[in-house]
Every structure is written in structure tokens, then in C-alpha cells.
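I have placed the structure first, in the form of C-alpha cells, so that the comments after it can refer back to it.
A protein chain is absent from this complex, but the other protein chains hold their places.
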Amino acid sequence: MILTEPVPPPDPGPPASPAASPAPGVAEAAVDLHAVSLAFGPKQVFRDLDLRLEAGRVHALIGPPAVGKSTTLKLIAGLMRPDAGEVHVLGQRIDDLSERALGAVRERMGMLFQNNALFDVSVGENVAFPLRRIDAGLTEATIRARVSERLAKVALAGFEERQPAELSGGQKKRVGLARATVADAALVLYDEPTAGLDPVTSQKIYDLVRGEQRATESTAVVVSSDVAGVLTIADHVAMFYEGRVVFTGSPDEARASRVPVVHQFVHGTLEGPL
Amino acid sequence: MPIRFANVHKSFGAKEVLRGVSLTIEDGECFFIVGASGVGKSVLIKHLVGLLRPDAGDVFLDEEEVSRLSEHALRPIRKRCAMVFQSSTLFDSMTCAENVALPLRKHRGLGAADALVEARRRLAGVRMEGFADALPAALGDGLRKRVAIARALTLEPEVVLFDEPTTSLDPVSARRTDQLIARLCRDDGVTAVVVSHDLSSIFGIADRIAMLYKGGVRFLGTPEEFRACDDPVVRQFVRGEAEGPMEV
Amino acid sequence: MATAFPSPGSLAALRFQLRELVKLTRRTLEMAVAPRRGGRAARRAFAEQMHLVGNRSMPFMIVTMAFIGAIISFQTALQSQEILPDLSQVGATFTKLLVRDLAASVGALPLATRVGAGIAAELGSMVVTEQVDALRMNNADPVETLVLPRFVACVVMGTVVLVVGGFVAFGAGVLVGQVAFGIEARTFASTALLNGGDVALGLAKCATYGGAIALVSSERGLSAFGGSEGVGRATTEAVVGSCFTIIVLNVLLSTGGHFLLPAL
Partner (left out) sequence: MSTAEPGWALPAILGRRTLALLSQLGGLALLARDLGRAARPEAGGLDRVELVRHLHRMGVRSVPVIAATAAFTGGIMVLQAAPFVEQFGAKDFVGFFATFVTFRELGPLLIGLIFNGRVGANNTAELATMVVTEQVDGLRALAIDPVSYLVLPRVVAMTLTMVALVLVGDAVALLGALGVAQVLLDVSLAQFLDSALSRLETWDLLVGLVKALLFGLGISLTSCFHGLRVRGGAPGVGRAVNASVVASAAGIFVADYLSTFLLP
């Protein structure tokens, strides 16, 4: 099992600059979608979609509802397969892998689901789940130590024995976040991490996402409807519209964009093509 | 129809949500109830139409004590005081037009066909005439919200309660919804009570704001006062900062 | 899961479901023959499901089967009165009917309702809350971690529950024979007409129905989509699908039994 090899140990050193990547010089792509097409029944979601997300950054995927942002995350995770085209993740093509072969890639990925997807077991067991699945060799003590370390990091120290049903929306979200990152994933996918949360709680979640990415130099891909919030932590933004990527660039470039849809969407103005 | 909450308490099991909320909302106001997630904003406004009943305290609508009325006696109140839910609550087995036609059929005595004609006219009022025959499941959140607003307005209510009207909407749809609410207050003299934590809406259209915190009213005033307030909890909320005294 | 759904209720949808069911059956059986990873969690999952299917369904099944036994015995006696005035054969006939078919086939229907709805509701809600996707992201194959324990539990404990239910039905039948028709319990509780083939066929039916309930319900649960409505739909389809599958399997097994394990 590839557990520790691809990921550098958590390094409390100075945060890496946005441009830093595991292979200095050439910016390596953590995710590369090439000519991807996908349809749900009669509804064409993507036609020839190309998207390249560099390693070691926080990427924000934005766009109006139902343009395929969450679908993109599921393609990257291998939970869905494209009808045509190639999906490369962490240097490997995954769209033609079997479910079992996908396992090796997924061990290097973490995902925070929109509904948190917490299991009906204690908070501690939820966070321990990836560790137990990835490496049978970890001792119980190691697992417990890593779980409590991770829970402390999301400000939920001592919550091990609680049941998910007892928690508030923001707390569940943080448990999901702890579970997604406990195995030191090289690529973490966040599906609407702040949906339905108030501005203060949202900002706390965003800070955690950013802090985690900086500390492990991993890659984060965040899908969010809260455009203003997600732009505060992103290094790179991709905007989806009508099945295509209509904009990629830095948050500042997004705010300054003259493309009408992008401008209207980012600034939330009423007049425009949307 | 002035609205008054008098020392309202409400608990769910062991969880005390409201611990003595007192508020007065004037006629024709665009009144915002704001606060962190789970602080009991929706719980508070559901008391106004009798969907929840207080453990202690009273809720008055036009000097009528809503909290004491039976389900049957609440009906006239509910015709005058409409509610737009966070999840829109459109009936998913009916088309948009049928959704809007239902209260017309039930309360205006219109026949099924007449009600549908009138419903289409109402949908045109929120620029949804093109979706009259679509099922709600086929629409996005923003469009569903507009149909829900059209449905809530069918009986020409004097008060409309909006529960998080812009949550989970993209920025453009959110501002469109704000505009619709503002127009209701300005042009039709409707009292709007809006539950929200969307800062753009709050500073965009609110006449007055009440902020709930830990089961009570922490702040009450105009948007300008809200922005200038030096209470650290209010300030943290207004700025949307992660660090601060606010417990969430 | 699958990306394209034919409109529900159509023949295409039925064919699609059948294909999915066959696929799931094959994968579950493969897993059952060659378990990949065991461990504490897996053992606990098996025990939990056994408990759920066995112990938790038992009270419901005992009550149901008592009523079924009473009804069947009553009707059998009423019928044979028409054919033969002598009631001495009723007990033996009743026993044979019960063992060969009714204990399994009629008992499997309430069992499908109880267990099938439970499985589909649980798996369905795991799908719509994305827990199944979370399992897959953590390398836990849903068939291995969710379907296999339910399948094994249903085959094993389903058989146990149905056999126990059969005895309860038998007891209730004897009681009705005694009370309503005045047939001596000793005369009624006769195994004179019973042979090994009947027992084999009865047991085969129990195990087959148990497995079918698990597979049909799991398949429906795992293909749920679209929020709470989807969970409800999956649960409904699981109950109807399981009941219907049992009835079809009964025709197949009974016809096969008629030729391979003759009754006389």
C-alpha cells in the first residue's frame, strides 16, 4: 500500500508560496481533464471539457447552479466516469481503471462531501475510517493518536465518542474535513464546504481548508456557490458556464475580468447575460 | 398588521433555542432577522403563523394572540400572512402552475381551469411564465424560489415571511430575489420579515435588523447602526471573520 | 452508479433492473466465495446483520406465521371436508403443504416486507447522503462491505426464521384443528405423507428466498437517487420486487420440485 511515500510529512515550516509545486520548475498537474464529455440521459453536461489544475494550490470551481461543478469533483474522484475523454489524477489516467485499481489512487485523495456523508458511528470512528482502510498495519494507539490530533486541528478535541447526529451543521462539516484529511491526502476535494452556513462559520471552514493545504503542500479543489468567500482563499479560479470552462486565472484576474458572464457572476450584479 | 413577540421561549428536547425574545415589527417594514446558523431565526418566524408554538411568552399579530389559536382558527391568519420556506416547499407532484393554482382553488373558490389561468398570470409576475408546465424538480433553486414566492403571494397577504431566501443561490439569483422582496415592501406596502445571514441582502434592502445570539436579541436597529455597532459579537458577524468572541 | 435511467415502470427499466440485479448477484457470489479482507469490522458487520435479520424479525415473523398457520389449517380442513368426509388425513396434508411450500413461500412475503424494506431504506439513505461514495473513496467496496453481510445474513438467518416460523405455523394449525374441527392433536400432527424430498425442497426455498430478498433489496437501495423521495421509492420497489421475485421463484422451484423431488 502506498501510504506515506507520495506525501511529505506534515511540515510546520513556512507556508509555501502559491506557485510552489512538488516538482520545482515545471508546474505539475494534479488533475488534468482532457476532452471530457458526459451526459445524464438526454442532458449533455460536458462536451469536450478541458481542465488542468496544478499541484500544490487551492483551486476554486465556481459557476451558476447545475453547470457540473460537483460532477467534475466526482469525475476526479473516479466516482463517475466520462462518456468520452481522459481523466488524469496525480499523474495517472483513471477513467479506464477498475474500481479496485482506483483504490490505489484514492488512497492519496480525500473528499469532503456536500452532505458530509458521515457514517452512523462515533465521530472518532468516522475519522479513523480512512486509516483503518488504507493500512491494516497501523496500531490502535497510532490510529487513536492521529484521530485526536486531527480532531484537535479542527477545534473538536475530545469529540471522539460523540455521534454525528448530535452535532451542529458546522461541527459535522469539520468532522467531514478531519476525515478527508486524516490520511495526509495529496489531493483533497471539497464539495460545497460552506453550503447553508453563516459567514462566520463559513470563514472558519475556509481557513481550515487553506491551513491544511499550506501545511501539507497538497492540492485542494473547492466547489462553492459562495463566490466571495471562496475567492478569499483560492490561488486559482475556474468558472463553469454552459458545460464549458469560460474562465481560468487568479482571483484578482477573476474580479477584474471583462468577460460579461464572469464579471456579472463574480460581482453578483443584476444586469448581464446570466 | 403589526407583529409583536413578547418574551418568547422555545426548546427542542434539552436544547434551549429561544430564551426570551421580544420584538416589534411595524407595518410595511422590510425587517431582517439575522444571526449564525442554528441560532433559531427560522424557529422564531414559524411562531408567527402557528407552525410552532412557544413554550412560554406570546406572539401577537394585529393584537390577535396567535400562540393561543387552534389550528382551525389559524386559517384566516395564514391567509393574511404568507410564508416562503427555505426549501421552497413546492409540491413536487404538481407543475409550477398547479402549485400556484392550489391556494386559488382552495380559497378563492376558482374552478380547476380558471385557477390555472390565474396561476399563469401570477407566474408571469415573477417572470416564470415559461416554466408554468415544468415540474419543480426540473428547476434550479433560484427558479424554484421565484415560483414559491408567486405561490405565497396568490392570496395577497399583508405579511410575507421569508426563510433564508438567498441561501444556496448564486450571487446573481440572490440579488434578483432581494430586488423582488424590496419591491414588495416599497410598491405593495407588504410587511416583509426576512430571515437571513447573507450580508449583501442585509445591507442591500433591510429597513431594520434584529440579530439573534444565544437565544436573545443582541442587536436591534438600522443597517447603518448595524455596520457601526461596536459590540464585538456583532462586529465579528458583520465582517464575517473567523476569529472573535462569537460562539458558533 | 449508472448514468442513464430509462423512465421508471417501462419495460426498458425492468430489463435494466434485471441486468443490474444479475450483475450484483454475480459480484456478491464471487465475494462470498473468495473473501478479500476480513478483520474485526467485517466480522462485526456480519454479526450485526445476522442479529437484524434473525433476532429483530423473529417476533414479527412468529406472530405472522401463527396467523398463517391457523388460516391454512382452517382452509385445508374446510376443503377436505368437501372431498373426503374423513378428517384423519387433514393433518398429514397440512404438514406436507406447510413443509413443501407454504411455510417458505407464504412466510417469505412478510419477511421480504420486514427485511427487504429495511435493507433498501438503509442502503438507499446511505447512497443519497453520499455515504456509499465516501466508502468508495476509502477503498471499501460497497458490495463487499454492505451487500455481502446482508446476503449471508439473509440466507442463513432467513432460513432459520422461516423454519422457526414453520414450526409456529404448525403449532397454530394443530390448535385450530383441535379447536375448530375436533381433530385430536396426535392425529393431526402427522408426518405420514412427508418425505425427504419435501424437506429438501422446503429448505431450498427458504435459502433461495432469503438470498433473493437481500439481493433485490440491496440492488434497489444502491440505485436510489434524488434525496428522501429516492429513498422512499427504493424502499417501495424493494418490497414489491422481493415479493414478486419470491412468487416467480416459487413457480420455478415448485415446477422443478414437481419433477425432481416428487411429492409421492
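First chain written, first letter: the chains are A, B and C, and each begins at residue 1.
The criterion applied here is as follows: a contact is a pair of C-beta atoms (placed from the backbone, for glycine too) under 8 Å apart; a residue touches a chain by one contact, two chains touch by 3 or more.
Predicted model, so just to flag it, every value in this text is computed and none were measured.
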item: Omitted-chain contact residue, chosen from C:29, C:42, C:58 or C:71; value: C:71
item: Contact with the hidden chain (one of C:13, C:192, C:247 or C:260); value: C:247
item: Interface residues of chain B (partner: the chain not displayed); value: 46, 49-51, 71-72, 74-76, 78-79, 82-83, 85-87, 89-93, 102-103, 105-107, 112, 151-152, 155
item: Residues belonging to chain C that touch the chain removed from view; value: 9, 48, 52, 59-60, 63-64, 67-68, 70-71, 74-75, 79, 82-84, 93, 96-97, 100-102, 105, 109-110, 112-114, 117-118, 120-122, 124-125, 128-129, 180, 227-236, 239-240, 242-244, 247-248, 250-251, 254-255, 258, 263-264
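Everything that follows uses one rule, which is that only the chains that are shown with their structure count from here on.
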item: Chain closest to the middle [Cα centroid of all protein chains]; value: A
item: Taking each chain's C-alpha mean as its centre, the one farthest from chain A; value: C
item: Distance from chain C to chain A - Cα centre to Cα centre, in angstrom; value: 43
item: Chain B-chain C separation of Cα centroids, rounded to whole Å; value: 49
item: Of all residues in chain A, those that touch chain B in their complex; value: 63-66, 168-170, 195-204, 206-207, 225, 227-229, 264-270, 272, 274
item: In the complex, chain C residues that touch chain A; value: 3-5, 37, 39, 41, 129-131, 133-134, 136-141
item: For the chain B and chain A complex, residues of the former touching the latter; value: 35-38, 140-142, 167-176, 179, 197, 199-200, 236-237, 240-242, 244, 246, 248
